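A single protein chain has been removed from this complex, and every other one stays in its place.
After this line comes subunit A, so read on.
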Amino acid sequence: MLETIWFVLWGVLWAVYFMLDGFDFGVGTLMPFLAKDENERRVLYNAQGPFWDGNEVWLITAGGVTFAAFPTTYAVMFSSLYSALMLILFALILRGVTFEFRGKAEGTAWRGLWDACHFIGSAAPALLFGVAFANIFAGIPIDADGVYQGTLLTLLNPYGLLGGAFFLVMFMYHGALWLTVKTSGDLERRARTAASGLWVALLLLAVAFLVYTWFATNLYANYLAHPLLWLIPALAVAGLVLSRLSIGSPWKAWGLSCLTVVACTLFGVAGLFPNMLPSSIDPAASLTAFNSSSSPLTLKIMLGVALVMVPVVIVYQAWVYKHFSHKITDDQHLAY
């Protein structure tokens, strides 16, 4: 039971991470296409400004919870996905320092350098998280000792790449909608146009991904066994359709897009259960919530910590979103 609860929490943490940092990745990826001059670039940085750092901690927590609640999964997953994770790590490092470093010196070369870091640091993790999760859904070649029998290229299979493209476009759409929330005037119009275009691409990729998932993974087995689970993908589709229909009201559209991101992540996680890292070469070597978990005592203590602290975190982060919900206009102080 404790293992199941932690599995759900594990999935939810990743879903919340993608929901929050996803729009940051989207904004960063869209910046070269949407921002026409220095001022507009600064508006985009400031649209992420008060949020991105707190968003990123959901990744630290998702990673920390994998470590604490499922140490064997953490150990095998992180060592198996070594190169992919290192690439994500370097990308996140470059993105993170960009916010502080970029504006603290003059010169187009200096700023151009950090703009490039910000683009790579946003697009690469979006793509690579998609590749990583698609591979986790499909299973990776790990043997009975938890040793990975592949390379980075093993992960770049067609299903993995489709997952990467799906994540990237989903986050770009999510980010474009965030920009309709935070910007105004011409920039807001361009963001809305981008969102409309991205929506079509996202729909096509989502359909392709769902179909390919049928052939490449066992995710649907859980859905066939427990039809109630179909609610999750239904919510994802509803969020996707409704966010497009309400594209004229920014907060509503973005909120519905949040629903899409969360439900898409949970679609995979629910199909995975009880697996956390299926082995593609030896089903018995698959790591599950039950064979890779921590001791009951650790799970209990951590559950207590999570039940107290996570709501507190949600409250103060929600306060920050509310307090900085205004549109960025030219006459305001831009910190970045």
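Criterion: a contact is a pair of C-beta atoms (placed from the backbone, for glycine too) under 8 Å apart; a residue touches a chain by one contact, two chains touch by 3 or more; residues count from 1.
Just so we're on the same page, contacts and distances are computed from a predicted model.
K.L.:
One chain of this complex is not shown here; going by its UniProt record, which of these names is it: "Extracellular solute-binding protein", "2-oxoisovalerate dehydrogenase subunit alpha", "Carbohydrate ABC transporter permease" or "Cytochrome bd ubiquinol oxidase subunit I"?
P.N.:
Per the UniProt record, that chain is "Cytochrome bd ubiquinol oxidase subunit I".
K.L.:
From the list A:103, A:141 or A:274, which touches the chain that is not on show?
P.N.:
Once the missing chain is taken into account, the touching residue is A:103.
K.L.:
Tell me which of A:208, A:221, A:281 or A:334 is the one touching the absent chain.
P.N.:
Of the candidates A:208, A:221, A:281 or A:334, A:334 is in touch with the missing chain.
K.L.:
Looking at the whole complex, which of A:19, A:92, A:191 or A:266 touches the chain that is not displayed?
P.N.:
A:92
K.L.:
Taking the full complex into account, what residues of subunit A touch the chain not shown?
P.N.:
Looking at subunit A, the ones touching the missing chain are residues 39, 49-54, 56-57, 59-61, 63-69, 71-72, 74-79, 82-83, 85-86, 89-90, 92-94, 96-97, 99-101, 103-105, 145-148, 151, 294-295, 297-298, 301-302, 305-306, 309-310, 313, 316-317, 320, 323-324, 333-335.
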